[in-house]
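To keep things clear, I will list the structure first and then write my remarks on it.
In this view, the complex is presented without one of its protein chains, the others remaining in place.
On to chain A.
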């Protein structure tokens, strides 16, 4: 039998799921005593090149409260053409299309290897992808120029039928109409005034004027596109126009007096972008991409005043309750984020500035809608340029690695309930029989909306075992969970991905060893970390740390082997051995520690932590340190100063940053130019190796990490 490690890995590869426990304690009481909750990391759209989608629609359980999807775990009566739902045990007729079904002629969804399967829904007109650029013009000329170039470049990466729109803002907000010949036209809004969605739509002329003239039916569908198309145009139509328009973008022309920040109406600009899409393409995949070079300084959502002498809020100010705009701004952006999420759109923020830009207040926009958050020093850096370019990277089919407007539904067998999810999602507030009363993360629902996701987007999903102690589960019984993800594929198809997993129940009393062995400490660490970070958003830092510590202690208490009063006797089994170390690093990570980080940085780090998959998350928690030497292949070393040796090269990857550190001797050799001498080619190779490795990481990661090169004198 394969080891649990292999099992875990296989499961992850096939289903994109990693559970903290792979054998489940069979009662509520025992489950709670396990300290680490039963939970999983789910990567809903994990790339599966080997999984071609099926071109029909799923078969649903007919019980209205269940509606689970036919899956390999279902009992099928081929003769009667019946199947029994494995969640509610309802017996269902196969639909007529399945008339030819038999043991040898099974549909894909019944085959065990298709525990994850993807359906393509044929109904409904495909809706185009929409990209709405929201561009700050209060930038330095260099920055603006670089940004303009990036944007122009991005146009070439978009599919020709994608709709694009452009909103620019500074002191005013301009919504550009893209289909004008001979004159460029834009709608201008004052940056200080909060407008309701209705007002915005009225002002943009998106609302149909009550048409008393001709109530002709046929006219309506025709006009619909024409209205919206004023601001959102298929790229192939207005490619040139938009390129010129971007080229002509000028810095915000309003004078900025000495000692003032430029007036930047980010809040209103976003609000208008949201309102625009809301009015024209609700529930259609769309990205609002906000490019900003500084903090919002006026209007709703302002983060700091325009007086330069008053600096933007710091953690210190926040603790002292001195951040006068924070609460209001946060509220504004939350409101926007929720509206955006409700419409199935997502908001990206690309913030490039040396100082903070208000990510703390705006974080909810990407966080709740599944948008990206990118932070850099300048638009004129490769970090931004490449990161931005990577957004438009394509998969093996030539489709964007992005999906829109997803809903994730979780169904559980009766012994389980779902307690919540943590990730770039919002609750859809669907109360079902499988919703737990206890909430972990975003709970109280069995469905979440993820407006923007990519193949690596990963959610932590937390469960609760509700089976009572006195209602034992029959030996060999399995608990099942079905994840159903509806989403709009980047090819504009609607798709449904269904993953059905099952794990064995085990009685803690008798089978603790089993359960222990099936512990996935990596997944558990990440899942606990997500809980901790989630709490940190609302609770005081020290409280979170104390909570983490207590959990660790309880876990060790439960699973550690030790003799009282004898610290040296403490032992943890292999499956737990790394867990404390993860917790140690987590405690001092920027996700929980704010010292030396600005509020924006904290927000940035936490944003990424909450959406990356397990591997990346682990790197974030515990950076990787490799040591390169002539003595052999690179080896991981301790995150300790003792790892710094004169004849080694160190490569550290913290996810956000990659550092290459040359040992003293190495540095001297390099300075002496040995690498250029043919006889020291091996030294050249040694120097090159970490660079190559770093490059490899850089290529694969989003967002692009910062690469630093340290070389002691």
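Here, contacts are C-beta pairs under 8 Å (C-beta built on N, C-alpha and C of every residue); 3 or more make two chains touch, one makes a residue touch a chain; residues count from 1.
Note that in this section contacts and distances are computed from a predicted model.
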Among "Autophagy protein 5", "Protein transport protein Sec24C", "Trafficking protein particle complex subunit 6B" or "TCTEX1 domain-containing protein 2-like", the UniProt name of the subunit that does not appear here: "Protein transport protein Sec24C"
Residue touching the undisplayed chain, where the options are A:172, A:337 or A:523: A:172
Residue of A:50, A:103 or A:248 in touch with the missing chain, whole complex considered: A:248
Among A:29, A:203 or A:335, the residue in touch with the chain that has been omitted: A:203
Among A:48, A:193, A:260 or A:390, residue touching the chain not depicted: A:193
Footprint left on chain A by the chain that the document does not show: 172, 174, 177, 180, 182-190, 193, 195, 199, 202-205, 213, 248, 253-255
